[in-house]
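The block underneath contains the structure these notes are about, expressed in structure tokens.
A single protein chain has been omitted; all remaining protein chains appear in their positions.
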Amino acid sequence: MTACPSRRALLAGAATTLLAPGWLLVAAQAAVPTGRRWGLLIDTSKCTAGCDACVRACAAEYGWGDATQVRSDQAPRWIRKVEAKDPRSGAVKSLPVMCQHCAKPPCVDVCPTGASFKRADGIVLVDRHVCIGCRFCMMACPFGARSFVHEAVTGQRASAPRGMGTVEACHLCVGRVDAGLLPVCLEACRSEGRAAILFGDLNDPDSAIARRIAEIAPARLRPDLRVEPGVHYGGL
Amino acid sequence: MRVLLAAVSILSMLVTGALGAERTWPGQCVADRQEMRRNHMDLLMHTRDATVRQGVRPAGRGLDGCVTCHAVKDERGVPVTVADERHFCNSCHISAAVRIDCFSCHSSLPGGAR
Partner (left out) sequence: MAGPRIRFTTLDTGRPHLRAAALVLGVVILAALGAAFLMEHHGHAITGMNNTVVWGLPHVFAIFLIVAASGALNVASMASVFGRTVYKPLAPLSGLLAMALLAGGLFVLVLDLGRPDRLTVALTHVNPTSIFAWNVILYSGFFALVAAYLWALLDRRVGRHAGTIGLAAFIWRLVLTTGTGSIFGFLAARDVYHSAVMAPLFIAMSLSFGLAVFLLVLFALHGRDGMGDALIGRLGRLQALFVAVVLYFVVVQHLTGLYTARGAEVERFLLGGPWAPAFWLGQILIGTLAPLVLLLVPPFSRAPQYVPIAAALVAVGGWFQVYALVIGGQSLPLTLLPGLDVTSEVPAAYAPSLPEALLGLGGVAVALALVVAGCAVLRVLPRGLVDETASGEG
């Protein structure tokens, strides 16, 4: 007489076999295709010190601008305007700086839990389910792109979960991009009449962004670090 | 006994596999009640990782989908947040005394509502 399986084993086995096809289906749906690399091209000649439409649009879309009682040095900042001056000519430059979505992101190297990661299509993200809030990625980022959520968050947008104790940054509007839409900073800039931001697949030689980059050979921030940012700046 | 078990398993795999391909939302359950009670945490984790790491976003299967379908409304017909004990997740989690971490970041209200 062979032994019957224990009830626990039975349940575990049944659950696994019943759920397996569902899991397989989720995985079988198209994951992000490899070979594509999303990037931005920003024409800084169209940026002025007074304009922060991209910043306001991002803050409104994802709710990080909602909190009113927050200290300015602790306030979330996924994107910021940077103003610079050439010390010799006095020429001023204005440009928006956000996560550069590097090909070799230092933040991904240093994250102890692997929460900071690069997706197959080049978007660098924080998996905030795994982030322990050690802020080491913030130390490692050469662009100061990341911010830490210093206090409890309420009233989150359904499309923008964010919470206390984790690190966050620009995610290139990953939800919108996956749905075939454009980043909100780009659309806001277009509404302002400046249209300084271009978005597309850097690896597709026929895309508008790749052709424009080949045409004007834009700069990138800190090329000496060799992190290969995905954000390009024309007019610098 | 074992042969019977194996047959049932294979059959159910075929059946749920076939059903899954045509599942629509809203209106149709992800899985039956007992199965969800036992396994929803594993399903959530798996879908979560597939979505975040690989960008797989099956329609209606995000946490927003769960929250929308399972929304509990108060006397005025307004959905309640997880701070309210009538919230769907609280209906088990309070008595099971298992802390829910999801809503420290995710909205516990149906999509779009604040």
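Note that the chains are named A and B in the order they appear, and that numbering of residues resets to 1 at the start of each chain.
Note that in this section contacts are C-beta pairs under 8 Å (C-beta built on N, C-alpha and C of every residue); 3 or more make two chains touch, one makes a residue touch a chain.
This one's a predicted model, so the numbers in the text were calculated from it and none came from an experiment.
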| item | value |
| --- | --- |
| Chains on display which the left-out chain touches in the complete complex | A |
| Sole contact to the chain not displayed, among A:C99, A:V167 or A:A210 | A:V167 |
| Contacting the left-out chain in the complete assembly, out of A:A31, A:A60, A:V110 or A:L182 | A:V110 |
| Of A:V55, A:I79 or A:C141, the one touching the omitted chain in the full complex | A:C141 |
| Touching the absent chain when the full complex is considered, from A:A84, A:A195 or A:I216 | A:A84 |
| Chain not shown, touching residues in chain A | 70-71, 73-77, 80-87, 93, 97, 106, 108-115, 130-136, 138-144, 146-152, 164-167, 221-222, 224-225, 236 |
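Just so it is clear, only the chains that are shown with their structure count from here on.
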| item | value |
| --- | --- |
| Residue ranges of chain B in contact with chain A within the complex | 1-2, 5, 9-10, 12-14, 16-17, 20-21, 30-31, 35, 38-39, 42-43, 46-48, 50, 52-58, 61, 63-64, 67, 104-107, 109-114 |
| Footprint of chain B on chain A - complex, ascending | 2, 4-5, 10-11, 13-15, 17-27, 29-32, 117, 119-121, 125, 127-129, 152-153, 155-159, 161-164, 166, 174-175, 178-179 |
